[in-house]
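What you see is the complex with one protein chain gone and the rest in place.
Moving on, here comes subunit A:
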Amino acid sequence: MEAFQWQQARSPAEAAALVTQTTAEAMLTLHDTPIAQQAILVKAGGVDMLDLMKEGLVNPLRLVDVSRLAELQGISRGSDGSLRIGALTTLAQIAADTGLRQSHAALAQAAAMAASPQIRNRATLGGNLLQRPRCWYLRSAAHHCLRKGGGHCFAFAGDNRYHAVFANHGCAIVHPSTPATALLAFHAQVELLHPQGQRRQVPLEDFFVLPEADMHRENILAAGEILTAVWLPPQIQTNRSIYFQVAEREAFDWPLAAVAVVMDLDAAGLCQEASIVLGAAAPAPWRARQAEALLRGAAIHGETAEAAGEAALAGATPLAQNAYKLPLLAALVRRAVLAAAALPQDPRAP
């Protein structure tokens, strides 16, 4: 790891003004030039940043630390039932928040399953959403892959056991964030602070970028923009939600497959609305729209859940080593749909 400077940001606006590049941009070396030495990057919990620096994938001139900024902390509930989760809220805080565990169970569950207790105590929601993918070619300085500005994706002909089964043309990363799977199912928005001080809210679905749009980034965050919060819209009273994942290792492992289901059941038990998002399946959290459509208006039972699981696989293009993810995802969707339907509705929903 190279020497670097450290600067404590005094406000989000100051941080935004200081930062010169996104981490993704700082990792880009387009013409085999050495990677940028002048980048000033933002750092929150520092979990992923430290990893990238140790691997020699970023060599920032300076890190701007935002981790002490009070205005980016904490969970607040609006009068309309909407929620604002500050970007510095740790995964441990999200996992333990009593209110969230009732109103947005799938999010609390996803946060609880990410990484290890030590990391959840340090890792922030903002940093988690912005971490770079786990693709081992991306993470190896010896492999100058497409996402880092190289001319070749090593995963297609190489070892792609953990890679994407959807939207994997060109680059087959899976999005690394566990909470993102649940957040998308709740139709979350991210709040971005521009260096000039404007704030904008972007639906999570529009925030993430697929390889077909841009191979070099996972989101639309612009240089100097700071992710300040995540907004969750008010939940429908009859909503229930659940997050399931399967990993090779019980703790401190990224999932092989994951699913978040948010479902609104009416008094007759018919599904009014379902949101089904697959994790570890695509370069961004992946909405299983056909499965959602299939459940809309349907009674939830073994057969509809099974059909939803199958429908969730529509459009899949597995690679040589990851076709096993398809039965895994189908089983998770079926189980999550049945489990969500069996849950009591949120007693705290307005």
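Here is the rule we go by: a contact is a pair of C-beta atoms (placed from the backbone, for glycine too) under 8 Å apart; a residue touches a chain by one contact, two chains touch by 3 or more; residues count from 1.
Keep in mind that, in the parts below, contacts and distances are computed from a predicted model.
With the options "Xanthine dehydrogenase family protein molybdopterin-binding subunit", "Aminoglycoside phosphotransferase family protein", "Fe-S cluster assembly protein SufD" or "Malonate transporter, MadM subunit" in hand, the undepicted chain maps to the protein name "Xanthine dehydrogenase family protein molybdopterin-binding subunit" (source: UniProt).
Interface note: of A:Phe154, A:Phe186, A:Trp231 or A:Trp286, the residue touching the hidden chain in the full complex is A:Phe154. Only one residue from A:Ser140, A:Thr238 or A:Gln272 touches the chain missing from this view: A:Ser140. When the full complex is taken into account, the listed residue touching the unshown chain is A:Ala320, out of A:Leu30, A:Ala299 or A:Ala320. Where subunit A meets the chain that is not shown, the touching residues are 3, 116, 134, 136-137, 140, 142-143, 154, 157-159, 161, 246, 248-253, 256, 318, 320-324, 326-328, 331-332, 335.
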